[in-house]
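With one protein chain removed, the remaining protein chains of the complex are shown where they sit.
Letters A and B mark the chains as written, and numbering starts fresh at 1 in each.
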Amino acid sequence: MATMAESIVLPDASAGEHGDPREHLMLDPRPRGEMNAMVLESMHKTSKKFWGVVIFLVLTIAFALVGAWGYMIANGMGVTGLTRPEYWGIFIVNTVFWIGISHAGTFISALLRVMKYEVRRPFTRAAELMTTFGLVQAGISIFMHLGRVWLAYWLVPYPNVRTLWPNFHSPLMWDFMAINTYVIASTMYLFLPLLPDLAMARDRSTGWRKTFYRIISLGFRGTEAEWKHLKAAMNIFAFAIIPVMFSVHTIVSWDFAMATRPGWASSVFGPYFVIGALQSGIAAVLIVLFMIRSTMKNMKYFIRPEHFDFLGKLSLIVSMAWAYFFFNDYLVPWYGGDKFDKLLLDFHAHGPFAWVWVYMLIGNIVIPWAILWNKKWRRKPWLMLIVGIVINVAMWIERFVIIPVSLTITRMPFTWRLYHPSIEIPLTIGTFALFMLLYMLASRLIPMVPVWEVQEGQNAHTLRKVGKAEVTSVSEVD
Amino acid sequence: MAETVTLLALFADIDPTVKAIDKLHEMGIADNKMDIISGIPFSHEMLGRPKVSTLVPRLAMGGAMLGLIAALFFIFGIPGLFPLHVGGQPVFPIPPLYIIGFEMIMLGLMGTAFLGLFLAGRFPSYEPKVYVPEISDGKIAVVFPCSDEMQPQFTDALMSLGAEQVRPVEAKTL
Partner (left out) sequence: MSGTKSENPPPIWGMVINQDLCIGCQACVTACAMENNTSFIGDKDIRIGRSMQWIHTERFWDGQYPDITTGFQPVLCQQCGNAPCEPVCPVYASVHSESEQINLQVYNRCVGTRYCGNNCPYQVRVFNWRDWPRPIPLNNQLNPDVTVRRRGVMEKCMFCIQRIRRVEDAAHTEGRPVRDGEVEPACAQACPAYAIVFGRLDDPESKVSKLAKNGRAYRLLEELGTQPRITYLKGDSNHGNNG
């Protein structure tokens, strides 16, 4: 097992095709105390620029989210651009978008953990925070969509004197159950691996921070029993939250697939949306990791080009899967059968919104396939930031095409009408601002890197000589 | 009367820790009197210690059952009490049973696993405990009671095995 102080270098071994082994975080260990200090420093050191951005975000939220939403609640949904036949518009697009983003956190934290991809170790928490805050925006967006949001609690199944219960035939109730399960589960799953890091922060803090960490670390010490219970719970979560993740976006897709609208009643929507969620989520993780690396101190040690490389490869695979499902969904109506499905495809590709449809294909297929195959380019964080943004915009547009653009074409041509959003735009900007604000504030309070997991991984990695080459060897300490 | 004092020995790595545990066994400290506190988890096989059982998986299964019961109530109980006809679908719809059942089972499973952790680990607890901050710096601590007279013997034995420090500790608030 690696010692904790030195970097591992084997004598008379050639570097091989992987270059200097020290460029991998798992083969470049530092003393745990030093890593703790680095993470805490990145949490404590707050520049004036940071607070400037926070104030800007708060003002944006005050006007674009709180003010605009209050105005909409007081005056009715008429202040939006919604109309018949687009009863669902940008609010639902945002809901699906944010839920999609949140899936990457679970994918990285749970699926990669279960499959023992050690490369996930330094950024699981950053991804999980993205999940939690993304789901907050999804919740806000769906509340924004409701005509009588003050009665939203009627979707909760609770006994009442009027003997009224919600309708479980409805995909929206399946949504309600699934998304609530997912929010609760991912928040708990964020907290579990965070507990030892909160204990570490408690040990090294003073003043109000010490009181804060002392309370929320619950008295965790790291005894054998505590680790045993914690790991048992984490194991259950890691395995259980993966099917929940798949089910959540499938159920979201069923909101559309259960409908009778042309272009919506497609049986491929389940897997299509799940892959779409991974596509936008992984791209969002690229953006978040770039921001963390470039704005927080010491993060360049933890988040390295190898992580962008890995996520880039993943993004390429997911983009190919997305293209496969998109083509499935396109080919069947194109081939013929339902007149309105064909009309809809024509409307997508040649109607007034054709330019967004084309951008969607460029952003989701052309650009990832052109850039992500190249290992040197995948290791450039700034390029991966751009790819991440391009993909995310393209995925937002994909939902925009599926929802308001598809809703334009109904089976009663007399009712066709274009959708022109109005107050939805500031409200969308407001949700992005709130996401960024929550993330920035969390970065001041929550250690961004799970140091205990990084140390655990570094302990498990060694360099082995096979012939004349140095090979990374990982022990299964889990 | 011999007074017992609690000693804490700090180690930087697993191998000297394991040797120290064996030495303590030889010197008469039973397993259930020792406690190993560490900054990263080590399995009981690695430490050479008896297995720690945990209630969390069993509690989670119980929670899953509760979730299933909730789902059955939503799909069968409620429409049974207050039937409403919608869309030509049966009053007790079976495919939604699978969907709601799955979600409720998962919620029950994970919710009780989380609460089970609190229950099994007796969290949150803010009373004084034996702990040193070096543990979260990646050190491994072996905590055990010994009598006052034996303290120098234990200290020498553990220091010679590679302990960074051996000192008496008292429970204090974290």
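Everything below uses one rule, namely that a residue touches a chain if its C-beta (ideal position, glycine included) is under 8 Å from a C-beta of that chain, and two chains touch if they have at least 3 such contacts.
Everything numeric here is computed off the predicted structure, so don't read it as measured data.
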{"item": "Residue touching the undisplayed chain, where the options are A:Gly33, A:Pro85, A:Gly100 or A:Pro333", "value": "A:Pro85"}
{"item": "Options A:Lys300, A:Lys375, A:His420 or A:Arg464, residue touching the unrepresented chain", "value": "A:His420"}
{"item": "Contact residue for the chain not shown (choose from A:Gly139, A:Pro166, A:Gly351 or A:Pro426)", "value": "A:Pro166"}
{"item": "Per the touch definition above, residue among A:Ala37, A:Val54 or A:Leu155 touching the missing chain", "value": "A:Leu155"}
{"item": "Touch residues of subunit A, complete complex, unshown partner", "value": "75-78, 81-85, 87-88, 145-149, 151-152, 154-155, 164-167, 169-173, 176, 255, 258-261, 407, 410-415, 417, 420"}
{"item": "Touching residues (missing chain, whole complex) on subunit B", "value": "84-89"}
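In this section, only the chains that are shown with their structure count from here on.
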{"item": "Centroid spacing, where centroids are CA-atom means, of subunit A and subunit B in whole angstrom", "value": "29"}
{"item": "Complex interface listing, subunit B residues touching subunit A", "value": "12-14, 35-44, 46-47, 49, 52, 54, 56-57, 60, 74-75, 78, 81-82, 84, 86-87, 89, 93, 96, 99-100, 102-104, 106-107, 109-111, 113-114, 116-118, 120-121, 123-127, 129, 131, 133, 135-138, 173-174"}
{"item": "Subunit B partner contacts - residues on subunit A that touch it in the complex", "value": "1, 3-4, 31-33, 36, 157, 163-165, 167-169, 173-174, 177-178, 180-181, 184-185, 188-189, 191-192, 196, 199-200, 202-204, 214-215, 217-233, 236-237, 240-241, 243-244, 247, 251, 452, 455-456, 459, 477"}
